[in-house]
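Everything below concerns the one structure shown next.
In this view, the complex is presented without one of its protein chains, the others remaining in place.
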Amino acid sequence: MSALSVHAPVLLIAIPLLGAFAVPLIGKLGRGVRDAFVGLIAAFTAALAGLLAANVFGNGGAASVYVLGGKPFDIPLPSGMTAPIRILLEVDGMSAFMALITALVTLTAIAFSFSYWRERSGGSMYHSLLLLLTAGIFGMELTGDMFNFFVFLEVTSIAACGLIGFRVWLGRTQEAAFKVMTLYTLSGLFVLLAIGLLYGEHGGLNIAYLAHSLSGGIVDKIALGLLLTGLAMKAGAVPMHMWAPDAYGEAPAPTSAVLVANSQASLYGLFRVLFTLFGITVSTATTGWILIVFALLTIFVGVTMALVQSDIKRLIAYGAVSQIGYMLLGVGVGLATIVTKPTYGFVAMQGGIFHMVNDAACIGLLFLVAGAVTRAAGTRDLNKMGGLAHTMKYTSVFFIIGAFALAGVPPFNGFASKFLIYEASFKLSPFLAIIAILSSILLLAVFVKAFQGAFLGPKPASLGGGEAPLGMLIPMAVLALVVIAFGLFPGFFVERIVTPAARALWFGRDAYISAILGG
Amino acid sequence: MNGGMSVIVRTVSRFVYGLILVFGFYVIMHGHLTPGGGFQGGAVVASAFALLVVAFGAAGLKGRLNAHLLQSLEEIGALAFLALGFLGIGTAFFYNLLANSGGLFGASVPIGPNNGVLDSAGTLPLMNWAVGLKVMTGIASIVIVMLIGARKEEVK
Partner (left out) sequence: MNLGNLPFIVSALLVVLGIYTLLFKRNLIKLVIGISLIETGVNLFLVMLGYRSKGIAPIYTFAPAGERMVLPTPQALTLTSIVIGLATTALLLSFAVFIWRHYGTLDVHRIKELKG
């Protein structure tokens, strides 16, 4: 057990990768064997993520380092060196928190896709790509090296676009995949250019080493601008959000949930760059307010575009875009006030980070419900659906839970995190809280309209299908349980999971650097 | 790309194909001593395959292509790479267990400019072979799909 927990950071990346490479070979033995193998890999990965999180949170959020290929795996500076020479994985409170979110979302999405793909062929390649995407997301979250982060960023881009364009018999999926791949590649190239600039200026690629030697000159500011643009483009912040409705809307339903985890991982990369890599060497008030402006635009544009959609998956996709804005708002308020460190700044960080796990659970639940609904109704157009509540009782309850939670209605988890964000941003500037609250109300209206279109009313005679099968209901129930539990006991979860993550970003820059460079 | 090219091109490409293969395998094998390695050598071998496809066309190569074999070899290459990574898991992932140990690829490496010892560097040449196998079969599969399968058909 201790050997597993010691190697857990690298096993979290290597086991899904092993699964991704082995699934096509094992798939030749039959569908049951393949499903069992994929389920085993997914369960083992989720257990590893839980073990890693327990270790890191149990140590009080201290960063743990893993050296790939090092003679002992936990000494980053071997005899007499002053700079780290190998690729290091560094797991602190924020990384462990993101690993937990990813494990939850991918486990439920993979479990859902067992029943979702029951009638169709090509399942081996689909599961292989999904496991590759999982490995890439874990790599982005656990690494301590900037170029390694870029490599995993590109791995997730390629795997995600392969999944978006998976249904090759439809024309619109290919168009969506082309557009999304172009934007993902462009964002990756901006990030690579920034990493090249930082390497040329300071001579190292390790995040802790760069953080130690950054000085805030003109090259560093250009690199910060490029990194901000590239990572915000991949996370889906307005005005670079054009790919998001196409990507989330055209991918198969369980994949859309994992794509949300992908966007959150690049948002994590943005936070890691802003708080740990640059920290206070650049003017945090300016960068914080840039984040807040992005956040307000994203919240507002996301919700207003969702009002006019008639396709259920694009509607939820625009909802997902606007929720990214809430996370940016919370953490932006925290970044803008990091120099003076008032209490409301830390509360804003807690709200923004707590909203990441809430949003992942709610949007994941909504996308799974949309998958079950479109499969039962045979169409994605809300104007043509109707009356599904008569036959799909459990699914409609799950939709209500997910929608109300996302819109911030108590006693669900969205209310807890959004209340923290409203409270803290009101203290910085009342205008921010007003826009955030109004957009939440609009989002509730959007989801009520979607519920009425899909579930209420008389059922057209041409629609078939009964209740979703049990294999689809169980993952939805797991996510709904998470939504309700986090809503009923928010204080418990905030203190156990969110506060170490927020402390790691807000206070932990020196601890992060000294874990590698030895203080 | 159904038809091939003229007789001169086909004869010369049959002869040059073997030379390109030898050069590609040389680049893969000596990755730890000279510029090259898994990806570069694999790309050279795949270009030999692309030369054959262009020279002979889809009709000429009809009976000799086995897409399933290429896919299985690709997966074996990837799994071999990960297995080599797990080899040294007792110390760390990707730990080079065979270097300087006296066994396969285990001769000790001299420091500074030297004449290049092929037998050294542990798991590095083995990983080069795994990556080279994956790259050559992977790019060959891409070439097959694009040059031979890209015909305008009606959508089902």
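Labels for the chains are A and B, by order of writing; each one numbers its residues from 1.
Heads up, the rule we're going with is that a contact is a pair of C-beta atoms (placed from the backbone, for glycine too) under 8 Å apart; a residue touches a chain by one contact, two chains touch by 3 or more.
This is a predicted model, so every value here is computed, not measured.
Within the full complex, the residue among A:G123, A:G165 or A:G332 touching the omitted chain is A:G165. For the options A:I26, A:A62 or A:L186, the residue in contact with the chain missing from this view is A:L186.
From the options A:V308, A:I441 or A:L481, the residue with contact to the chain not on display is A:V308.
Across A:P78, A:G122, A:G200 or A:G518, the residue that sits in touch with the chain not pictured is A:G200. One chain is missing from the display, and on chain B it is touched by residues 33-35, 39-40, 112-116, 139, 142, 145-146, 150, 152-153, 155.
Along chain A, the points of touch with the absent chain fall at residues 147, 151, 154, 157-158, 161-162, 165, 168, 170-172, 174-178, 181-182, 185-186, 188-189, 192-193, 195-196, 199-200, 205, 245-246, 249-250, 305, 308-309, 314.
In this section, only the chains that are shown with their structure count from here on.
Touching chain B in their complex are the following residues of chain A: 7, 10-11, 14, 17-18, 21-22, 24-25, 66-73, 169, 171.
Chain contact summary for the complex, chain B toward chain A: residues 71-72, 75, 78-79, 82, 85-86, 88-89, 91-96, 155-156.
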